[in-house]
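A single protein chain has been omitted from the complex, and every remaining protein chain is retained in its original position.
By written order: A, B and C. Residues from 1 in each chain.
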Amino acid sequence: MISPRTLRNLKKELSHSVLAKAGIVVVVFMVAMAIFAPLVAPYSPGQQNLDQAREPPLGFTTKETKEVTKTENGSVVIENGQVVTENQTVYNNATLAHPLGTDGNGRDILSRVIYGARTSMLVGLLGTALAALIGVTVGLSAGYYRGRVDDALMRTADIMLAFPSLILAVALVGVWGQAAFRIPDPFVATGFTEWWRGLVGLSAGPMPGDIVLPGTVIVVVALVNWVWFARVSRGEALSVREEEYVKAAKALGANDSRVLGRHVLPNAITPILVLATVQVAAIILLESALSFLGLSGASVSWGFDIALGRQYQSTSWWISAIPGIAIVLTVIGLNLVGDWLRDALDPGIDGEGGV
Amino acid sequence: MADEILKVRDLKTRFFTEEGQVNAVEGVSFDVRDGEIYGIVGESGSGKSVTALSLIDLVESPGRVTSGEVWYRNTELAEEFRDENPEAVDGEFVDVRRLPKGVRRSLRGPSFSMIFQDPMSSFNPSLTVGEQIAEAVEVQRRARANPRRTRSRTQGYGLGKMLVDSLVPSKSYVQDASMDRAVELLEQVGIPDPVDRADEYPHQFSGGMLQRAMIAQALAGEPDVLVADEPTTALDVTIQAQILNLLRDLQRDEGMSVVMITHDLGVIARMCDRVGVMYAGEIVERGTLEDVFENPVHPYTQGLLGSIPDLADPAPRLQPIEGNVPSLIDSEMGDRCYFADRCPKAMEDCLQRIPEFDAEKAGASDDEHRVRCVLAERQYDESQALHDGHFEEQEVAADD
Amino acid sequence: MSLSRFLLKRSLHGLFVVWGVITVVFGLRVIAPGDPANVLLPPNVDPEVRQQVIRELGLNEPLYVQYFEFVAGIPTGDLGLSLTTRTPVAARVLAKLPATLELAVAATVVAVIIAIPLGVISATRRHDPADYGATVFSLLGISTPNFWLGVMLIILFAVQLDMFPTSRRPVGFDTIVAQALALQFGSAWDALTTWLWHITLPAITLGTYFTALITRLTRSGMLDELGKTYVRASRAKGLPETLVRYKHVLRNTLIPVITVVGLQLGTLIGGAVITEAVFAWPGLGSLIINSFNARDWPVLQGSLIVVGAGFVVTNILVDAFYAYLNPQVTYD
């Protein structure tokens, strides 16, 4: 399906562009992190340690004034029958145990970011795949057959576009609730995790046994975003169907399914591919927004952690900042890959979507 | 005999692409005289359109005119630059390529003008045709009012105006007088109801009418030389006939010179006095129409003429040139005659060097029929002929 | 087709879309699980009372009657009663609308003022530091989730530097206008500065994505446009470069930019919802989130309809501007 010329263009563009290389590195890194989370995360993302709460990331020290019980010679001072308190300056030092610091409950932020990548990637990839499946099927048929099918699609798309995607997603989550499926994590279930963590000397603490698949959210983001795929593939089908090779195929006696499958789809696939890359980014942003609003049903998610950090925003900025940086890096990476594909293949598409 | 208005010498234009350096124009020389129509004919990829753009300094990145001279007869400019830049002046002629950028730009309109193949894409779709022609008039009006400023980048078109203009479709740059002149020009090129038509947009015009409007726009600056790049290729024959008549009438009435660039030998035959045949970035044969059409010497010219079915006298079988247009990438060109691989009369000599014009001798009149081929100086010698498949073998060798 | 005919056609189309929006919104309520009566009533209430409430809400009617009444009520401004406050939905939504509009308009204005010149500079000075700067900015801008950006702005400018307030909207733009009209310029000025002071961070939060997007579109659109033949023809007729670039090229660049911006208005409104959540900005977004949490369906429906209708109206305006810039659309 991908001709040697396409591959050559991709390689050529890649060799020219530092940004494209950076994008690929970031995306591959994030995907690897998501897949191998139980093998590389220092701790379980849910493991709390209130003694080590709000530890800053490496390189930072925070100073805060705390009200503590006054002690003298190791015993609590009591005056007038009450425990005396005093204001004391407490220094929170970064420790190597938590390179990215800890959150309000003393959970390791690095571990949460690694596990958060799973949620983002699952929703991003599955949501995009579902949206593409719906959108491309509908769009190609509409563009190819035109007429009433096309009319109906375009009107539906107009109505869909009148709802801001975030608001529609919120409403749909409201309708369906926040169903999430739990799938056993293969690394943990096979015991590989334990063996591996022992081998490389990571803390053995029990890692979560399930991968949480936020089912509603995946369906919702797909329902909200399929319109972009439909628009692009419709446009492609409209232009490809006018190509003489499509007419020639019909003249040779090819039926519609052959023309659609052998000629229209392969020639429409490039811009759809570019759109898909950009859509993964858009859907990751949408998922994080839903999580931020507490609607996604996932307990470990970048957006959710940003929201959790807000109650400590006056003292512990990193709790919100670090998951956000993870989002930005991922989305930049995907956008760079999208730009690379677009420049190399030059399909000329519009419509990006986003939060 | 009329004097030369334009003398082009050894013009070279290259495109620096990722595939390598493309020699689109490879040492082109020709003269254009006062009030003549000079024809340049060639197939696609022969470099004829790039030659046109090179003449009026409109080659865009990644392309660049790398060397050569374009001598243009203009006494005023010659006076002005005689002391300042003596190298750029030769008698009444100035070398346009050696003039400062601002001056070169100011020549577009009053000295050189150009019309393009596809009139529909040559007009801005969102402005009326009248306004676009009036702009061309307005530029010259302002130039006359303030010659110095013509050479500046902005020509007094300030920041405020451009912001307003970019959002509000207005004629604020164009004065009423220029608009009136635009209507006159439209009338001159034979557009009925010019007053109404001036307020219409390009897509409301037919192809033929729009090409007329394009010509009107090119006439706005009263140019000395009009470069017409395939002006009738996009048009039907009956419309083509209208446009060709119009071009010739205007050329006669305005006394301008026209460089007519086309792939259509018939158009050349009808319009031109003298002609140059281009192949692979070079002019391979030039001379008067009779010389080139009746007694072609270069095998390419012969092949070209043999390829066209004649309307009046159909031959039972055509005599095409075998093979395809060559690559113009510098590294693949080699120092030989670029036509040799398609030439039915290629000899060993053809591979030794790039053939020069046979008559670059001093004193030779430019009327002379000149050919860039070894056959101009000697007869075809069968004993030296390259055997069939010579080039295929080379290709195979290169592939291994 | 004349311009008015074009706009008539667009308006009819808009009306159709609004109808579609209303239908979808009605459908959402129908497929939503749970009984609205449960929201209003304590769990173990007398079935008699329960039935009465259901009758009051019209939920005992057949679906098509409910639908018809729902649709028929909308032109008269009747969006039903809020389940939680028992007040008309329309009034609640309208009360929140100005805050959201202020935010959206401020963000758009900032975006357009910054983005178009930035895109132009970037396109006309390729491979210049300015171009790289604009490219990096726009890449960051389209990749940053705005709620996170809002939180970061609050932490930096409100908490750490104490330059701006963290949240709230003490004064509305309508107040400023009212005071100015009443010739109380002193207090109008004070109100204006307060307003500006409070809206700055939310507007930046909401506007960044748009600024970045428009910069990108302007840059790529302008590069495309500069490669067209009419640009060459304009140069050939002697036009100065500034005229070619700004009178001809920029205008034609804006035509596709406007289309995309129109399509992305939904994104802007969606962004407003979450920005309001971050800054406790008392607008439509806050209303939507609150009524979602309270399962107050009529308010949620009403807000969705207003948002949808707003999108349609804005798009008709965008189309009108588009038609004004691009004469071709009215002649096909």
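Brief remarks on what is shown
Definition applied: contacts are C-beta pairs under 8 Å (C-beta built on N, C-alpha and C of every residue); 3 or more make two chains touch, one makes a residue touch a chain.
Going forward, contacts and distances are computed from a predicted model.
Only one chain is not pictured, and the protein name UniProt records for it, out of "Peptide/nickel transport system ATP-binding protein", "Carbohydrate ABC transporter membrane protein 2, CUT1 family", "Succinate dehydrogenase and fumarate reductase iron-sulfur protein" or "Pyruvate:ferredoxin oxidoreductase subunit beta", is "Peptide/nickel transport system ATP-binding protein". For the options B:Gly27, B:Gly47, B:Gly208 or B:Gly281, the residue in contact with the chain missing from this view is B:Gly208. Residues of chain B in contact with the chain left out of this view: 43-44, 193, 195-196, 206, 208-209, 236-242, 244-245, 248, 263-270, 272, 289-290, 293-294, 303-312, 314-322, 324-325. By the touch definition given at the top, chain A reaches the unshown chain through residues 1, 3-5, 146-147, 151, 154, 243-245, 247-254, 258, 262-263, 266-267.
Rule of thumb we're sticking to: only the chains that are shown with their structure count from here on.
Interface comparison, A-C versus B-C: the higher number of contacting C-beta pairs is recorded for A-C.
Chain A and chain C have centres, each the mean of its CA atoms, that are 24 Å apart. Across the assembly, chain A contributes no residue in contact with two or more other chains. Residue positions of chain C in touch with at least two other chains are not found. Of all residues in chain C, only 228-230, 232-243, 245-248, 250-252, 254-255, 324-328, 331 touch chain B in the complex they form. Listing the residues of chain B that touch chain C in their complex gives 53, 56, 58, 60, 105-106, 108-110, 113-114, 116, 118, 121-127, 132, 135-136, 139-140, 143, 152-155, 157, 162-163, 165-167, 169, 173, 201, 203-204, 214, 217-218, 220-221.
Taken in their complex, chain A has these residues touching chain C: 155-156, 158-159, 161-167, 170-172, 174-175, 177, 281, 285, 288-289, 292-293, 303, 306, 309-310, 313-314, 317, 320-321, 323-324, 327-328, 331-332, 335-336, 350-355.
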